[in-house]
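Chains shown are a subset, placed as in the full complex.
Chains here go by letter, A, B, C and D, matching the order in which they are written, and residues are numbered from 1 within each.
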Amino acid sequence: MIRIVSFFMDLIDIPMRHAQKYLRGHTIAWVFLLPNLVLFGLFAFLPILLNVAYAFTGTDNIMLWDRTYVAGDNFAALTACSNYLDANSCELDLFWRSVHNTLLFIVLQVGIMVGVSLVTALILNRRIRARGFFRSVFFFPVLLSPVVVALIWKWILQRNGLMNAGLEQLGLERVIWMLDRNWAFAWSVFLSVWAHMGFYTLILLAGLQAIPRDVYDAATMDAAKPFRTFYRITLPLLMPTMLVVMVLALIKGVQTFDEVYAFTGGGPGSATTLIIQYIYETGFAGAPRLFGLASAASIILAVVLAALTFLQLKFTRKNADG
Amino acid sequence: MAKTLEFLTRTRGHGKLHWTDWFTYAYLLFGILLMFGPVVWLVMSSFKTDAELDRFPPRFLPYAAQTVELEGYSKPLPLYKVVAGDLTGETVAQVRRIGLTSQVVRLDAPEEIIKINLKDREPIERISIATENYTDLFSKFDFLRFFWNSTFITVVATVIMLIVNSMAAFALAKYKFSGRAAVMAMVIGVLMIPQTVVLVPLFIVTKELGMLDSLWGVIVPGAATPTGIFLLRQYMLTIPDEILDAARMDKASEWKIYWRIVLPLSAPAIAVLAILAIMWRWNDFLWPLIALSRSENFTLQLALNSFQGEMTTQWSSLLAMTVLTLLPVAFVFAFLQKYIATGIASTGGK
Amino acid sequence: MADLRLKNVTKSYGAVEVIKGVDLEVAHGEFCVFVGPSGCGKSTLLKMISGLESITSGDLFIGDDQVNHVAAAERGLAMVFQSYALYPHMNVRQNLSFGLENLKTPKPVIEEKINAAAKMLQIDELMDRRPRDLSGGQRQRVAIGRAVVREPRIFLFDEPLSNLDAELRVDMRSEIAQLHRQLGNTMIYVTHDQVEAMTMADKIAVLRSGLVEQFGKPLDLFNDPANIFVAGFIGSPKMNFIQGELQGNRLLLKNGETIELPESRFHLTDSAKVTLGIRPNDIAPGSDETHGLNANIRSVEQLGGDSYIYAVSDMGDNITVHRPGQVDVSVGDKLLLEVDVDTTHLFDTETGLTLRKNRTGNTSEATAQ
Amino acid sequence: EEIRLMCSSDGNECEAAMEIIQRFEADNPGVKVVMDKVPYKAILENLPVQLAAGTGPDIAKVTDLGGLNEYYLDLAPYVDRDYWETSFGDTLNWYRSGPDDDGIYGMHSQLTITGPYINKTLFEQAGVEIPAADADWDTWAEAARQVAEATQTPFPMAMDRSGHRIAGPAISYGAKLFDENGDPILVDDAFTEYVNKFVGWHNDGTMARDVWGASGGTSYQDAAQEFINGELVYYFSGSWQVQRMDSSIGDAFDWEVVGSPCGAAGCSGMPGGAGFVGFKDTKHPETVAKLIDYLAQEDNYTELTAKSLNIPAHSGVAAKGVTYIDASQKANDALNAWGAQVAKILPVAFKYQGYKNNRAMFNITLSRVSQAIVGELSVEDAMDRAKEDLATALAEAGK
């Protein structure tokens, strides 16, 4: 397998060598970017553009050409609110409830996710026995499908579940977790951290590997205590990777859907309805399918997300080495 | 025991355990419980019958009622232990239940029917592994075909994705060209749009390209992931440029530098991405669902989810299938995870 | 014909100008050594020649071609990096063979060349190790090997022997010299080692903060330094400098003593402030009080075969005396030092330029701001 | 000729149908039917997209009966209209676009009816009389509460979390759902009255909050597990649960299918289910029609029903009664009990089920009533929002 791939890779060398001759300096970069840009163009940009087009159309027809142009109606509907902090005052109250929920959700989830992944990665990067096993332990949940993740935790948290059995063992009252808005929300955050932290841990683990060993040796000789080593050596040198984790955690955090949907269905009421669920129920699962509205909502989401990411990058750039 | 403890707690050859070591082991123990416990539970559950799965409160091990074949009864009869009344302590077989009374027979006298109160008996159960959850899968549908489809999609898509993404990441990490910032912004920009949202437009594009309902229709659209580019690029940034320079002096073409120097040095990130890519492709459900409609092209995940009906879900089959589909990725993970630890811890330079 | 020509080449990192205008011509087959204080721009210059660093202004010619914009890989050079820059993921063998594979050299030839290089560098036992499992000196040898197997048109060495022990260094020196003879290619060699510079070079370029101070044959530089900087830099221990003022053909020292200078050797301007340069070899404990300098021994270094006496003259100048063998003096002893005026150097204190007449013609160039 | 059949099922309907189809293949050499068994999600979300894009299958088993009408193949030219009209009567309407449409589009293979199950053993233990067949909701609620109290059962009552489920009781209470012109209104006084009661039951603990109260959006949630575990006295669900009740409960307790409680307007449940339809875009309309017609033949239909443990929608079959294959006595009884309920279904319920935008109404009901239950909105506000939602939805759908 490796050999076959090698063979082809070496074949590519020949045209690349020629290309290199004609492309001065760093223009060769475009050659490396080309395959990706083609794929991106076709399967990312084009759909996104179409999606934008959808946002300006109405009716429940699926095919763009069957739909009618409604200009900014969808955006107007989404943003019709007398008080953005009070969802009840909005024309589409469910949209705004989900926006509020999502904001709170990412604040909690991203923070916890990054923290927990970092601690786990640091611990797994120590010289411990059976490292591979422990890595798997923390990674396994990532492999589970959202439906299964939700199922498992529903089992554990249900009225007669493991968690309540545990509480009773400790002499505490049972809690019907999923009936309480706050608990349901907290568990949703927990669930998504549980299901995805392995992913970020893995990325951080790889990042930790890129830190040269001898810098740690130097720090040891400089009598740096573990915490200081972490703050002054590990963290700054891990910054490029941390950036990946933070940006991805934010973006994927905002896009959280499947597992929470399967877990609470967005309930109780709309307590854990996140924005993607709103989009999904409006545009896909709903009847009639309000594609236009869903697309408009997704564009608003993307714009907000871009702003957040930009801020985040700007903020961390300062700390990371520029 | 002492030995395992010693084995587990051995550090870098230095005698005493630092508090960080204690913390580490406490954390790992907690990790096993919290992260692995549910997974183990899942595996155990996949061996339970539907009835057992419905049961409150759930039990860790799969149990099933013990039965006995008795003369004169066509079906095996469930066994019970009597806990109160005349027969206390005896094991009986229940013939039938009527209202609050249960008609039972002694095992040695199957003809004589005795009536006892429902509450006076407890079922005798034993651990029973519902392997039929698994065997049924193979008989119910063309497991091998779906397995092959999934494998093909996963392998090809992963290879394409790794190559294409790492090429782009290399360009973005190691060249200073005008337009780099724009491309980078674009990559991050694409990340912003959730996949769920663009499914329909993507469907239309794929259809127009005539790739619908073929495995390529699943493979190609997913090959250029912004996540992969972003991840690899950030990692490649940490590779010292001097090594690339050395290769340039060795007359390596830029392609060779990418392929022979940067790619191997990014092994940890590539391993991470490979694991993720394999996982994404293998577990991908939404896109194959919409892109594939002929069952001969179905992936395991599609087959797996066909247990989900409108109002009921066959959990026992679903769980067995989950475990079964989990195994290959788990193996791949076990294999690839060690590459995560092959970093360039020392660059061999000054 | 010049194999390598730099024309007013400069390099800036942002606002920092690191190379300030270098002109240099290296003939084909020449062995050219760059020396200069740490941070003066030797490595930068090498990287510019190799094509790894862009040239901010000026022109670089290899053969007849202006190559400012030719990619490094196309220039056909090989380089030993000061920081080695080994490929961490390849073992020694792969590190060595990578360049040859890129040239599509047939397998057996590669094998042969690698083995020869490994033998020469005494790393044949380490072929299957990764760089991180090597000692500093072993890594350095691999770095040399990687360049050596390539047999390129021009070799660039950046302090290739700095981490080797004396014996190995002598071996390597002669191996490189032999390689040079054998291949007849051009070599540019950066070193801090006086012995290497003096013994290996056809020409030495002395750099100081981005400028070439002097470019010439080793012995010319030693005997005929263009200025006080070169005089101080070439030769170890360093040349002793004593300030004074000219009175006719006599040098008036600060302590009132005078030394007579041979007019035939120097351009003497009356009452000019000058600096007298005396090599540690050319000054010795003596008895003749006329040319004598009084000094106190500050410290003595015994190398076994040689001894260095560090003294302070009664005018406060540091004076180093080199004696062969092991000497029997001790710190604090008084010393009467005799200067051999026929081998002294004289410099204008202000400009630093030498005041020597009839400078050897074949010193190609001598610049000083 | 290759015919693609997209099928999703809760039980073994697809397999049962396939057995019959194999006979069809045998009778019609050259016809090859390939069944693509898909998750229900595919039928619900992807099939419409595929149909719109013209890449759909030839035949599918659908549940959004009226919603996909525009893509249906009219079987009328190929089949015996009389046979179909007499056999399938009411359900044919469900597939039609409106009252003016007289096409024959789909064969209703799986008729379901909503209604309650009770834990008879608990009633016995509590010594509470099981309310009579014409008892109303309040009576049942009272009885269930008494039983739960006496037996310390956690939940007296529960209803599946679904807009379809709550429709039956609301109709029984007199909800009209449509105005005189036949346009949907969803909310009227009777509807509100029932919702009020329903929310009240949740607040006083009669209804298990865990079902409607713990979930959100339009997600489906049942309470079968609670019922199976004997934690629930009265469970309002539907006929499709029989098989699961039978196998999972075993002999842990006795359970029974009782009729829908009565309200001012009647004692109606909601009919529902799925059926096979052919699509216009097919290249072999005749074969498709033939195949569906084949399935609709009485003996085949009987076989399908018997194997898949469904209630027959075919009047001829229903009249004869079905002996269910592979079902225990208890399940057999229960299924027949459900069959008997068909007669009690009110016309509004049929109309509602046949209305093409009914899924929008179900979803709106579901999410708004849920919000009222958890206290996010008052019942009045929730009903107002529901009306607005309906208006928006109809506006979009009507364009």
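Simple rule for what comes next: a residue touches a chain if its C-beta (ideal position, glycine included) is under 8 Å from a C-beta of that chain, and two chains touch if they have at least 3 such contacts.
Quick caveat, the model's predicted, so the values are computed rather than measured.
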| item | value |
| --- | --- |
| Copy-number formula (whole complex, one representative of each chain type shown) | A x1, B x1, C x2, D x1 |
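To be clear about the criterion, only the chains that are shown with their structure count from here on.
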| item | value |
| --- | --- |
| Chain whose Cα mean lies nearest the overall Cα mean | A |
| Pair exhibiting more inter-chain C-beta contacts, B-D or A-B | A-B |
| Cα-centroid distance, chain A relative to chain C, in whole angstrom | 58 |
| Cα-centroid distance, chain A relative to chain B, in whole angstrom | 19 |
| Multi-partner residues of chain C (at least 2 other chains) | 71, 73 |
| Where chain A touches two or more other chains at once, by residue number | 20, 25, 62-63, 159-160, 284 |
| Chain B partner contacts - residues on chain A that touch it in the complex | 5, 9-10, 12-13, 16-17, 20, 25-33, 35-37, 39-40, 42-51, 54, 62-64, 119-120, 123, 126-132, 134-145, 147-148, 151-153, 155-156, 158-162, 165, 194, 198-199, 202-203, 205-214, 226, 240-241, 243-244, 247-248, 251, 255, 257, 276, 279-280, 283-284, 291, 294-295, 298, 301-302, 305-306, 309, 313 |
| Chain A residues within the chain D interface of the complex | 58-63, 66, 68, 88, 93-94, 159-160, 176, 178-179, 181, 184, 261, 264-273, 277, 281, 284-290, 292 |
| Parts of chain D lying in touch with chain B, wherever the complex brings them together | 4, 6, 8-11, 34-42, 44, 46, 49-50, 53, 55-57, 63, 121, 124-125, 160, 220, 222, 224-226, 228-229, 231, 238, 240-241, 244, 247-248, 250-251, 254, 274 |
